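This is the structure I have questions about; it appears just below.
Take a look at chain A:
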Amino acid sequence: MDIIISNSSGKPIYEQISSQIKNHIISGTLLEGAALPSMRLLAKELRVSVITTKRAYEDLERDGFIETVMGKGSFVANRNMELIKEEQLRITEEHLQKAVHVAKSSGITLLDLHEMLSMLYEEE
Partner candidate 1 sequence: METVLEVNHLSKQFDTFSLEDVSFQLPKGSIMGFVGENGAGKTTTIKLILNLINKNSGQVKMFGLDHMKDEKQIKEQIGVVFDNSHFHDHLRPDDIAKIMRNIFQNWDDALFTNYLKTFKLPLNKTVKEYSKGMKMKLSIATALSHHPKLLLLDEATSGLDPIVRNEILDILLDFIQDEERSILLSSHITSDLEKIADYITFIHDGKIVFSESKDELIYEYGIMKCGIEDFKKISKSDIVGYRKGQFGYEVLVRDKKEMEKKYRGFVIDHTNIEEIILFHVRGEEQ
Partner candidate 2 sequence: MKGLLIKDILNLRKTFRTTLFILVFYGLLAYSMVDPSFLSGMVVLLFTMVSITSFSYDDLAKWDTFALSMPVTKKEMVVSKYLLSILLAVMGTLFSVVFGALMVLFKDTSSISEQLLVSYVLFGIAILFVCIMLPLVYKFGVERSRVMMIAIFAIPTFIAFVLNRFGVPMPTEEQFFLLVKLSPLFLVLCIVLSYLISYKIYRNKDM
């Protein structure tokens, strides 16, 4: 599992960590029940504070992606398809929002956009 954080990005590091782990879970790199590295090990490897990794894990647990067992560590929660779908929907909407924004500001019509979308979907 790779986790790459950027110190110069505006996004707080704990957010970077939690969203990357989320992606790994969604994409299947991290399977159900898989053990996550301990907060301390992650902190050491990424050269960040243990408070940061703790926060990231807390957020992941709050969002239902992982479960923390006292004394044992953190594990990927049972795949909750609902949650995952929700997340994917959200990301897709984000991207579409951007496309709409650009289209509107350059005079591209909704019809054009529709066509583009169908073409792209069929291509893949």
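Regarding selection, all candidates are chains of the complex that A comes from, given by their letters.
The rule we apply is simple: a residue touches a chain if its C-beta (ideal position, glycine included) is under 8 Å from a C-beta of that chain, and two chains touch if they have at least 3 such contacts; residues count from 1.
Bear in mind the structure is a predicted one, so any value in this text is a computation, not a measurement.
Here chain A appears alone, and the candidate among 1 or 2 that touches it in the complex is 1.
For chain A in complex with candidate 1, the touching residues are 8, 12-14, 38, 40-41, 43-44, 47, 49-52, 55.
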